[in-house]
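Shown here: the complex without one of its protein chains, the others still in place.
By letter and in written order, the chains are A, B and C; residue numbering begins at 1 in each of them.
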Amino acid sequence: MSETIIATDVVAHDNAAREADLRRDYETLSERLDRRGIAIDAIKAKVAGFGVAVPSWGVGTGGTRFARFPGTGEPRDIFDKIEDCAVINELTRATPTVSLHIPWDKAEPNRLKQAASRFGLGFDAMNSNTFSDAAGQSHSYKFGSLTHADKGARSQAVEHNLECIEIGKTLGSKALTVWIGDGSNFPGQVNFSRAFDRYMDAMRAIYDGLPDDWKLFSEHKMYEPAFYSTVVQDWGTNYIIASELGPKAYCLVDLGHHAPNTNIEQIVARLISRNKLGGFHFNDSKYGDDDLDAGSIDPYRLFLVFNELVEAELADESFHPAHMLDQSHNVTDPIESLMLSATEVQRAYAQALLVNREKLLGFQEENDALQATQTLKAAFRTDVEPILALARLESGGAIDPVAAYRASGYRARVAAERPAVAGGSGGIV
Amino acid sequence: MSETIIATDVVAHDNAAREADLRRDYETLSERLDRRGIAIDAIKAKVAGFGVAVPSWGVGTGGTRFARFPGTGEPRDIFDKIEDCAVINELTRATPTVSLHIPWDKAEPNRLKQAASRFGLGFDAMNSNTFSDAAGQSHSYKFGSLTHADKGARSQAVEHNLECIEIGKTLGSKALTVWIGDGSNFPGQVNFSRAFDRYMDAMRAIYDGLPDDWKLFSEHKMYEPAFYSTVVQDWGTNYIIASELGPKAYCLVDLGHHAPNTNIEQIVARLISRNKLGGFHFNDSKYGDDDLDAGSIDPYRLFLVFNELVEAELADESFHPAHMLDQSHNVTDPIESLMLSATEVQRAYAQALLVNREKLLGFQEENDALQATQTLKAAFRTDVEPILALARLESGGAIDPVAAYRASGYRARVAAERPAVAGGSGGIV
Amino acid sequence: MSETIIATDVVAHDNAAREADLRRDYETLSERLDRRGIAIDAIKAKVAGFGVAVPSWGVGTGGTRFARFPGTGEPRDIFDKIEDCAVINELTRATPTVSLHIPWDKAEPNRLKQAASRFGLGFDAMNSNTFSDAAGQSHSYKFGSLTHADKGARSQAVEHNLECIEIGKTLGSKALTVWIGDGSNFPGQVNFSRAFDRYMDAMRAIYDGLPDDWKLFSEHKMYEPAFYSTVVQDWGTNYIIASELGPKAYCLVDLGHHAPNTNIEQIVARLISRNKLGGFHFNDSKYGDDDLDAGSIDPYRLFLVFNELVEAELADESFHPAHMLDQSHNVTDPIESLMLSATEVQRAYAQALLVNREKLLGFQEENDALQATQTLKAAFRTDVEPILALARLESGGAIDPVAAYRASGYRARVAAERPAVAGGSGGIV
Partner (left out) sequence: MSETIIATDVVAHDNAAREADLRRDYETLSERLDRRGIAIDAIKAKVAGFGVAVPSWGVGTGGTRFARFPGTGEPRDIFDKIEDCAVINELTRATPTVSLHIPWDKAEPNRLKQAASRFGLGFDAMNSNTFSDAAGQSHSYKFGSLTHADKGARSQAVEHNLECIEIGKTLGSKALTVWIGDGSNFPGQVNFSRAFDRYMDAMRAIYDGLPDDWKLFSEHKMYEPAFYSTVVQDWGTNYIIASELGPKAYCLVDLGHHAPNTNIEQIVARLISRNKLGGFHFNDSKYGDDDLDAGSIDPYRLFLVFNELVEAELADESFHPAHMLDQSHNVTDPIESLMLSATEVQRAYAQALLVNREKLLGFQEENDALQATQTLKAAFRTDVEPILALARLESGGAIDPVAAYRASGYRARVAAERPAVAGGSGGIV
């Protein structure tokens, strides 16, 4: 049995004050769903089995190129980060794994493994980093990594990815996520086709080093840090990559990496149809890659993505895309944001499970656009919080994770242990 | 020798007043290019060989869903349209072919052929129309065509495309362009994957009917007339289509059919790299599919597209994507807009030919971003008008096509012959 | 007492099957809201008093520049339209007024008034039309109306607006909405400042003709039908207009008329703060001015707009912006879309009423961003359908307006009476 960080009685105390109302709400929701032919317990069971990975870097306060305003009790190293991740999972029971970023989280792999398993945590996809220069590296990534004009820089970036795989093997990870910042800031700076050829060569070398039971996720992004072009700019390029590399290669979709107005749920459907959807980086955005909390800006969009995922899941039991949060918490306590974001992702999943798919298909076949879209809306409008909360309670978590977290005094405790860190003016000076 | 519509002496007279200055400007430009190691006559020869197709529907005044304000002398039928197209080519010598739209341009194919060859015109890609209902058709396309839930509607749309091929065979066309308006206005209205499966089935049937020496162009568009999703929404989907259909299938890129901020020239490069770039619908836009005159809003973007095309052309002699204008002329004389747009496309081509590619590659390899982008800018900044104008003059066209056209009184003449047509309030009432 | 079109027993029959469940759901919702300190009946009373105007043109099937696919039983004239509007109000009890468009709805004013009052309908804002040419008008609006370079065209457009006011006086309208299509398709086509000066002159003439108890609404739009610039392009220009014209002039906000990613709710707040928010054209959109059903694409955005409106309403009892739907129903039965859209607008209003504003303000003052945004989310997540449905039922409407409407056979009946109309290929040919 794994160790807990938040005192059990704190959670129990907070839950006790809420349990009766929760059970009452679950009961009346059950009644309403029953009328729609839905068994609430089956939904709860699916929700209870749903997990989303927490990114290790997410528990630190994020920043922009203008500034970073640190919070209190910021994690000093990966071991502090793992503790923060454990808190998230203890209270939400929705985040059983951590996704590491190398070299930021580099440590002796077995120590990492022990630190995580102590709290019952596993490891999700490994993330390489060739978008910034680590101290002491031979070649700079200022002008690219896997696509750099210089072979030395490319080899170094390939080696780094292979090292991430090695670390991951020990940790029990089964996937490598590759996101690069390569691109250009000016027309003509980079030759599009040569850069992409170099990318494919490098990725083939990485793919060759991938164990048979691993997946390789390539991640596209429209812009930033490169501002005129990026090498893996959209899902079209990403699809070419995954389809040419081989059956272990899949596309990863970050919800914030698209052009304005893009219909992301349709991209998800396309990738599913070609068996190339690898997984997600969940977050939300209003303008660009804002990395805001999942579901905070356009919750219906998140639901529509899950509408596709549930349809795929129902059609194919083996469909298991990777779920990961990837957010920047600049003005909130990262632990709180991550807890609520995990919950939002679960919520969209639960709502999508409520869609009456038989009716929906009927309306689609009859071109009853109005009733088809209302079928989705009816599911989305359902307040599934009682399902999520009871699933948490029954798994040992908190009915209201933020309330329990605040009651626990965790942030103040680590603030006392972990020294304050400086802010800084971001990347512009 | 083909017949001319604009009296030869009108053109000659207008040219005479401009020729001396033109030759002087050509001479001084030659001197400047010479210093950069560029032989101006070779550029002129390439420009003279460059053609772009005129869409038959482009010579009528366009409109919006709010209103259409007709011009005078609007073409009554395809034969009037062919005459207008002939005028464009006579004066610009840049538009040797016409692209037809069926059923709008339906007529006895041999009569069409004679009407065009009389003016020395050929036929470019055939365009099918399943985005509006023709009078008397059995199935409506209100809810789709190639992807309609009903098999009857799909078959009708397939048959229509096969008929377009048949007509095109007689005319000497060698390509079919398929753009559909299929999609949805509401989440849930259409099942993304089922609709796409139906699309692929229908396209395979069309592909099977394609002669061996033809190409099939599929065209993507982000939105409009469907406002939540379109079936062929972007180049990613378009690439899947072209790569799964077979070697005769290619992607067609319309410059106005992309998400805001999209780097179109990179998409062009990607499609070239996978040998799937079929051709273009040239136009320009500021907001959506504005269908404005090519190069009128962002001329540098048009140049950057041609920068990719020239690079591909230099690397592979057999690279010959289709060039077509696709614009809506709501406030100008369509003949004037088409003449200038053809010229703008030629201009971008000529400018791209001036890029010092050896230097460019060197700067790219050295990561000299500043000089790389300046190499493009130096080409773009060159005023190549003397090259274009002399190429026109030497091919029998007008130094200043708009001036010669206005001098000819063509519009007034056809306005007298062709009855005025009503405006109308567009599609919203 | 006003006449009804839908047989009372049809509605009663449909309601009867749903009433018990509705009352049960209202009861359990009441219990949940009670725990949050909210009296459900007070919310219901506010919802019952909330109305949104239906645009007369909205009951006809809309189209795009590519095509219009008519429905069955399309209204032949304004009197048919008024009947359709009456149906909407009978079933939803949320749309007590109709907004007319002149000259489309021109008829003897007293006849119009009788036709509406027969069904208990009133008239909302009058809408002028100078974006298309009416048959027989002296000056064309092809190159502008209120901003046309020619004084004659400008005067004609001013006179038309004054006529709209005259008609509206008889009808009991109290506002004129001015939206113009004026702008340009090409850089340089129009001189921005001269065009705006002409606009202000024309609007001052219209303002001078406005009765003292009327409001003048100017409406901005980023683009379409003009594709490079529009004269009243955004709220900034709109604010200048309203503030310079005088106290009867206000800005009208159409939710689909903004640049991508625009924070519309903040614009609403700004206009409220300067007492210049006149009202809304509600609809929804994913790409441009898609004119889709309100709340169909991004329901949270609609809620956030109402969050501002409710705050203003609570601060100032006299705050009564005009509410109007402005949508294009291309693939649905317009009556159904308008009924559901009115309901969606009500829903957003009801949800916004649930926001705990005292708590919200507290979180804002303490910079507790997470709890502040969760306070909004808690309100948005509440399924208020029982409140809306019971308000309808108690006002004599339908619990499920679409079900009752379908049960009534209204569409089939009018389809038999009203001859089928042709589709048409939109504005592009």
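Operating definition for what follows: contacts are C-beta pairs under 8 Å (C-beta built on N, C-alpha and C of every residue); 3 or more make two chains touch, one makes a residue touch a chain.
Just so it is clear, the model here is predicted, and its values are computed rather than measured.
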{"item": "Selected from B:S99, B:S173 or B:N263 as touching the chain missing from the view", "value": "B:N263"}
{"item": "Option from A:V10, A:A157, A:A195 or A:M222 whose C-beta touches the chain left out", "value": "A:M222"}
{"item": "Option from A:D293, A:E311, A:D333 or A:D368 whose C-beta touches the chain left out", "value": "A:D293"}
{"item": "Contact residue for the chain not shown (choose from A:F79, A:W104 or A:F319)", "value": "A:W104"}
{"item": "Contacting the left-out chain in the complete assembly, out of B:D105, B:D182, B:E313 or B:D333", "value": "B:D333"}
{"item": "Touch criterion as defined above, residue of B:R301, B:K359 or B:R418 at the omitted chain", "value": "B:R301"}
{"item": "Absent-chain interface as seen on chain C, which is shown", "value": "142-143, 149, 184-194, 196-197, 222-223, 228-229, 233-237, 239-240, 258-263, 265-267, 269-270, 272-274, 300, 304, 307-308, 360-361, 363-367, 369-370, 372-373, 375-376"}
{"item": "Absent-chain interface as seen on chain B, which is shown", "value": "21, 24-25, 28, 31-32, 35, 260-261, 263, 286-287, 296-301, 331-333, 336-337, 340, 367, 369-371, 373-374, 377, 380-383, 385, 402"}
{"item": "Where the missing chain touches chain A, by residue", "value": "57, 60, 62-69, 104, 131-133, 135, 140-143, 181, 184-187, 189, 222-225, 227-228, 260, 285-288, 290-293, 296-297, 328, 330-332, 422-429"}
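We take it that only the chains that are shown with their structure count from here on.
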{"item": "Copy-to-copy rotation for chain B and chain C - C-alpha atoms, rounded to a multiple of 5°", "value": "180"}
{"item": "Between chain B and chain A, distance of the C-alpha-averaged centres to the nearest whole Å", "value": "43"}
{"item": "Cα-centroid distance, chain A relative to chain C, in whole angstrom", "value": "39"}
{"item": "Residues of chain C whose C-beta touches two or more other chains", "value": "260, 286-287, 296-297, 331-332"}
